[in-house]
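Right, one structure below, let's go through it.
All protein chains but one are shown in place.
Labels run A and B following the written order; every chain starts at residue 1.
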Amino acid sequence: MNSSMLFGKLTFDALPFYSPIAAGGAAVIVLGGAGVVGLITWLRAWPYLWREWFTTTDHKKIGMMYVILALVMLLRGFVDALMMRAQQAIAMNAEGYLTPDHFQQVFSSHGTIMIFFMGMPFLFGIMNYIVPLQLGARDVAFPLLNAIGLWLTAAGAALVMASLVIGVFSTGGWTGYPPYTELSYSPTVGVDYWIMALLVSGIGTTLSAINFIVTIYKMRAPGMKLMQMPLFCWTALCSSLLVIFAIPGLTVAGGLLALDRYLGMHFFTNDGGGNVMNYANIFWIFGHPEVYILILPAFGIFSTVIPTFSQKKLFGYNVLVYATMCIAVLSFTVWLHHFFTMGADANVNAFFGIMTMVIAVPTGVKVYDWILTMYRGRLRFDTPMLWSIAFIVTFVIGGMTGVILSIPPLDYVFHNTLFLIAHFHNMLVPGMLFGLFAGYAYWFPKATGFRLDERWGRRAFVFWVVGFYLAFMPLYVLGFMGAARRMAYYDQPEWQIYFVVAAVGAFSVLLGIGCQVIQLVVSIRNRKGTMDLAGDPWGGQTLEWSTSSPPPEYNFAVLPQVSELDAFQVAKEAGRPYVWPTHYEPIEVPRNTALGPIFGGLAFVLGFAVVWHIWWLAAFGIAGVIATIIARSFAAETTRIISSEEIMATELRWHADVRAKQEANS
Amino acid sequence: MTTEMRHHPGINLSHSRPEDERHAEVTVFGFWTFLMNDAILFALLFATYATMVNRTAGGPTGAELFDIGNAFVETLVLLLSSFSFGMGAVALKEGREHPLKLWLGVTLVLGLGFIGLELREFAGLIGQGATAQTSGFLSSFYVLLSIHGLHVLVGCIWIVVMLAQVSTFGLSRQVRSRILRLGLFWHFLDLVWIVIFTTVYLPAVAS
Partner (left out) sequence: MSGPWEGEHQGHAITQPSSDAKAEARSYLWGLGLAALLTALAFGLAVFKIFSGPALFAAIGVLALAQIAAQFRFFLHIDLSRQKREDLQLILFTGLLILIMVGGSLWIMASLDQRMMG
């Protein structure tokens, strides 16, 4: 491809007029984006957004922005899923409506988005909002780093979205295996977009994880020992540790692949002494812990929701903590089970197969703990609890199919069939997504002051769960019948009915998502009825419920003193849930800063420039990053003080809300 | 200095300033976390190098290419820079600004010298036709050493920034804390270099 000094490889051919469907997708993105921008401009909301949201260093607002990013990306990733299901439902001895190349882009972006730009931001959003509150802390350890992490993740997501409009996306799947993704077989910019998006968001994720680890180790409320932390904080800690130790694998695998593509090196090429198998090895050193990065915090959410809605103490707290740690360590010892068929000898396969079975044990222990928490509890079936119960049942099925796959000889049969696809969706949809939905419904009133609409929540739940089973159980059967994954079309008539059922399931999920959108609108409209500013709508057990909803910028006017697990529950049982002093100290909070958006913008520019070989722009991006860091290190005033009068006024308003609620209840 | 007095690995803060300890505790722990992340990155590059070392694709091998004398000099230069940074840390602890700047300057010169030696080595190899595109072995060699070299370069820039900050702000708490983190970074790079000369240069000569 020709390359110019000014625009690199970028020409008008990059616009997606190669297919009407791709052009339509691009049009939706462009018009949607223009619509949002237009709406904000019309509302004159830019100064407000910039002041209160984009430049904030408040962990709560950053958490909410993460969740919004995740929900937007969920829509995009789900449209990809729907397209695949629709294609495969009709592509029996027919071409369907997608070209093979486009179909490949769709499944690649589906996987990449759902893992890196839906799952991770959703988790980090909830962790951001909740962990400091549960720890009884005023903020995270490094608020600025936190903001930069968010904006780098957003920059990565923006690169994936940009590929829809300018150029193409990778056709190499979310794992991007070479040699197919090498320049000789994938000469377009798709793989480059994929690599740059992952590298940029990987840096952001690493910064966030460092932040959480330090916050959890060093910022706990006075008196709170590690073994008195809520379980969600434990899972956030283990998940963050996994990020620290796993993301380098992604950086190395992606980085070396980029060096092959850009500088003609020979890490994973067929010729020149390259070693394609090493890519799979390094990628899965990252990839397997990544699964637990996604799933552990969701376990933490279930461990919070189930006791609250069973109105009991969590069963086996210590065991759950140790099981979490076990999973975190063992997750680094199983990566080869993703490539049993690569040809390592029987000893290697046997070792990793056994380790895979071993890691099922602590997970199983957790399931029993949750069931025993519910046993003889006074169960309330609000939506967070419904998601949790659906999770337990569904997740166990997925876990059992996982144990089947962990046996190397069986894996040789199922490798790269739809059985595998069914298995990991059966783990990640209930294990991660249901957990995130449970957390979303559970903590929504904490963040906004009002609850989500219960009726629409139940409808969404039913459509989602029914849709899930309809969409993925047929894939197990297809796997048994030998259907390979990632097929744009096929010629086995007996397969089609299963693909059709799966498509029906996907449309049921679409209805579920539709219900969730309606739920949000209805909840905002009817917020008067479910308003609870006092801050404890569910009868929560942990410290985030001991402050107002939404919490003030400083979270706690007085840091709570903790001496036991479930500190807020203990205080409530002792009859003094709130300790209100007569006088407040001023509190130091970080100032707003534009650095988050600046770094995000520079990272996007840098990534885009590298993708299109626009070297002057890439140099500008790097120079900008370095100059910004150095300039920041000379900045003097990075914090401001909230006066005791202001705190007093805020707190008194909250006290009035709490008293009103107490009177209404008594 | 007794063991009980050391509250943080790698920290040499003055004992008479407890507020330093509190302030440093959070940032230093965060920096250690980052360093461990970086250590895993290097570990994977080492693993890659080890799997690629025989994949010369008919090109030259390490035994034919490497100049062990140059590697030895590089090793000594980096070791000396680690030591000179340590002396700077001693001066910092005593609150003596002038010797601190002097030792930081020495470290900077040694760091730049190391980068110069490495670039000269690369130029020599490329002159013999042994480029990163020649074979998988050479790709992994150049990348491993360049990533380390880039870290050293970042360290050098950081030293320059800290010299400027010492001049601007004096030895404020923030500046002291940053110099100490820079120290951790610098010593860490020497540790990585030990593994480099042990896995890259010495086996090539010994075999």
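Operating definition for what follows: a contact is a pair of C-beta atoms (placed from the backbone, for glycine too) under 8 Å apart; a residue touches a chain by one contact, two chains touch by 3 or more.
In this text, all values refer to a predicted model and were calculated from it rather than measured experimentally.
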Which displayed chains the unshown chain touches: A, B
Listed residues A:277, A:326 or A:570, member touching the removed chain: A:277
Among A:14, A:344 or A:396, residue touching the chain not depicted: A:344
Contacting the left-out chain in the complete assembly, out of A:217, A:322, A:424 or A:507: A:217
Contacts of chain B with the absent chain, listed as residue ranges: 1, 3, 6, 8-12, 14, 16, 19, 23, 28-29, 32-33, 36, 39-40, 43-44, 46-48, 50-51, 68, 71-72, 75-76, 79-80, 82-83, 86-87, 89-90, 93-95, 169-174, 184, 187-188, 190-191, 194-195, 197-198, 201-203, 205-206
Residues of chain A in contact with the chain not shown: 217, 241, 245, 249, 275, 277-278, 281-282, 285, 332-333, 335-336, 342-345, 347-348, 586, 588, 636-639, 641
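Convention: only the chains that are shown with their structure count from here on.
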Separation of chain A from chain B, taking each centre as the mean of its C-alpha atoms, in whole Å: 35
Complex contact set, residues of chain B against chain A: 25-26, 29-30, 33-34, 36-38, 40-41, 43-45, 47-48, 51-52, 55-57, 59, 132-137, 139-140, 142-143, 157, 161, 165, 168, 178
Sites on chain A touched by chain B in the complex: 141-142, 206, 210-211, 213-214, 217-219, 244-245, 247-249, 251-252, 256, 259-260, 263-267, 269, 271-275, 278, 282, 285, 626, 630, 633-634
